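Could you have a look at this structure, given as structure tokens, before my questions?
And now, subunit A:
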Amino acid sequence: MSENFTNCPVVDQLRELDPDAIEEVQEFRGEVTLFINRERIRAVCEFLRETPGLTFRYLSDLTAVDRYPLEPRFEVVYHLLSLESFQRIRLKVRLPGDDPRVDSVVPVWPGAEAFENEVYDLFGVRFEGHPNLRRLLLPEDWEGHPLRKDYPVQGEITRWP
Partner candidate 1 sequence: MDTSSDTAFFLGVTVVKVVVILWVLLTATAYLTWLERKVVAHIQSRWGPYRVGPHGLLQPLADGLKFLFKEDIVPADADRVIYWLAPFIAFTLAFLAIAVIPFGGSFSFHGHVIPFQITDLDVGLLFVLAVTSLGVYSIALAGWSSNSKYPLFGGLRSSAQMISYELSLGLALIGVLMITGTLSLRGIVEYQQQHGMWNIFKQPVGFLVYFTAAIAETNRVPFDLPEGETELVGGYHTEYSSFKFAMFFIAEYANMVTVSCVATLLFFGGWLGPLFGPPWLRTWLPVFWFCFKVFCFLFFYIWLRGTLPRFRYDQLMAFGWKVLLPVALLNILVTGAVVAASS
Partner candidate 2 sequence: MAVTLEKVPGQEERLILSMGPQHPSTHGVLRLVLELDGETVVRSVYDIGYLHTGFEKSFEDKTYSQCITLTDRMDYLSPLSNNLGFCLAVEKLLNLEVPPKAQWIRVLLTELTRIASHLVWLGTHAIDIGAMSVFLYCFREREEILRLFEMVSGQRMMTSYFRIGGLALEPPLGWLKRLGKIVETLPSRIDENEDLLTRNPIWMRRTQGVGVISAEDAIALSLSGPSLRGSGVSWDVRKNEPYSGYDKFQFNVPTRPEGDVYARYLVRLAEMRESIKIVKQAMEGLPEGPIRANAPHVVMPDRESMKTSIEALIYHFKIVTEGFHPPVGEVYQTIESPRGELGFYIVSDGSPKPYRCHVRAPSFANLQSLAKMIEGRLIADVVACIGSIDVVLGEIDR
Partner candidate 3 sequence: MVILFYIAAIVAILAALGVVLQKTPVYSALLLIVVLCSLAVIYLLLGAEFIAFIQVIVYAGAIMVLFVLVIMLLNARRETPGQGSRMARWLGGPLLVVFLAEIVLAAWRQFPGAASPPPLNAGPAAIGQLLFRSYVLPFEVTSILILVAILGAVVLAKKS
Partner candidate 4 sequence: MVPLAHVLTLSAALFVLGVAGFIIRRNVITIFMCIELMLNAVNLAFIGFARHLGSLDGQLFVFFVIVVAAAEAAVGLAIIIALFRNHESLTIDEIDSMKL
């Protein structure tokens, strides 16, 4: 977990593109995690997908983690995969609890639509520019976002009519 971790060519190339894009780099069990500036996530994703030699063309996964009660509370996690070099990389965007919104990556990967819907549904993170942000797993009129850490686990006792 070092700020000056440079064993990954992606990091250098990204720093070249935009010095402010990467906030932090971590490595654990051989997996590289880049913390990306919230404003730049779409640009970074586009860059990673398009740049020859990197070609992280495949969005493997998109999810979120709630670090409640820490702030910034939410981390949106992107797992990218390069089908050519068999590399994986993890991007993270930190979002504050009072304004959990981030640019959608659907314009970059249409396949992100369902994943972002799910994160919106279960975490309440809003994705700007998502074509059809909706509750995916829970009913339309559901209140709250169950995967948040402050969501009551016990709930109310349901009375059947």
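Behind the choice of candidates: all candidates are chains of the complex that A comes from, given by their letters.
In this section, a contact is a pair of C-beta atoms (placed from the backbone, for glycine too) under 8 Å apart; a residue touches a chain by one contact, two chains touch by 3 or more; residues count from 1.
Just so it is clear, the model here is predicted, and its values are computed rather than measured.
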Complex member touching subunit A, one of 1, 2, 3 or 4: 2
List of subunit A residues in touch with candidate 2 within their complex: 28-29, 31, 33, 57-61, 63, 65-66, 77, 79, 83, 86, 88, 90, 109-115, 118, 122, 134-140, 146-147, 153
